[in-house]
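Okay, handing you the structure first.
The other protein chains are all here in position, but one chain of the complex has been omitted.
Right, subunit A next:
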Amino acid sequence: MPDFSPDNNKLTLKVVFYGPALSGKTTNLMQLHTLLNPERKGELMVLETRDDRTLFFDMLPLGLKGISGFDLRLKLYTVPGQVQHDSTRKAVLSRADGVVFVADSQLNQQDNNAIAFGNLEENLDKVGLDIDTLPMVVQFNKRDLPRVAGERELQDRWADTPWAPLIMASALKGEGVIQTFRSLLDRLYTRVDEEFRLAETHGINRQEFVDRLGRSSKSEVPHGYL
C-alpha cells in the first residue's frame, strides 16, 4: 500500500524484485543504478551478502518532485531468493506496491521458477495482497546463456495471464532491464493515479511518471517508447 504522509507531502512507493535464487534480482538493481538517470537517485544499498548471495535485501531509492512540493519516492528492493530466507522475503514483500518477478530462462531452472512463483503468491496472500490485482511484470532473464527456453514458447505459455507479454532480458549485459522497469512503472501509475490523482492534483501524467523515473542515462534508449 502506498505510504503517503500529508505532513511533508511525501508519497513513498515500494517495488520488490522477486524470483528464484540466482535469477539476477540484484544484478537488475545494480544495472538500474548504473543505467537509470531519473530525476532523483539515491545510493544503491547492498546489505549483507555471503558468497555474493543476498542475505537481507538490496535497496535503491529513486524520486521525483511534483508541483507544490509533492515528494514522490520509489524504493526498489530485492529479496533473498534462497528458500531458507522466507521470513525475510515476507517482511520485504509486505506493503509492496509493485512486483518485478525475475525468472531464470535456463531450461533446468523452470521448476525453480514455478516454485518461486507459487511462493510469491503464497507470501502475497499472507501479507494481505492479491497477486491478480497487484501491478506486476514478469521478466525472463539470462537470455544470453545457451540452453534457454524459447521466447515464443514462453510467451505462448503466459499469454492468458495478466502478466503478458513477458519481457526478455539479459541483466548482466544491461539488456531489457530498463524496459522491464518502465513497463512496471506504467502498470504502477494506473494504480497510484486511481488513488492519489497524480495527474490532477500533482501535475504528473503517465508519460511523465514513466520518463522522469525510468529515464535512461544512455541516449540510444528511445525516450517514451511506451
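Please note the rule applied: a contact is a pair of C-beta atoms (placed from the backbone, for glycine too) under 8 Å apart; a residue touches a chain by one contact, two chains touch by 3 or more; residues count from 1.
Just so we're on the same page, contacts and distances are computed from a predicted model.
Here one chain is missing from view; checked against "Aldehyde dehydrogenase", "histidine kinase", "Glycine cleavage system H protein" or "Sugar ABC transporter permease", UniProt names that protein "histidine kinase".
For the chain missing from the display, the contacting residue among A:S94, A:Q155 or A:N205 is A:S94, taking the whole complex into account. Although one chain is not displayed, its contacts with subunit A can still be listed: residues 14, 40, 42-43, 45, 47-48, 56-57, 59, 61-63, 73, 75, 87-88, 90-92, 94-95.
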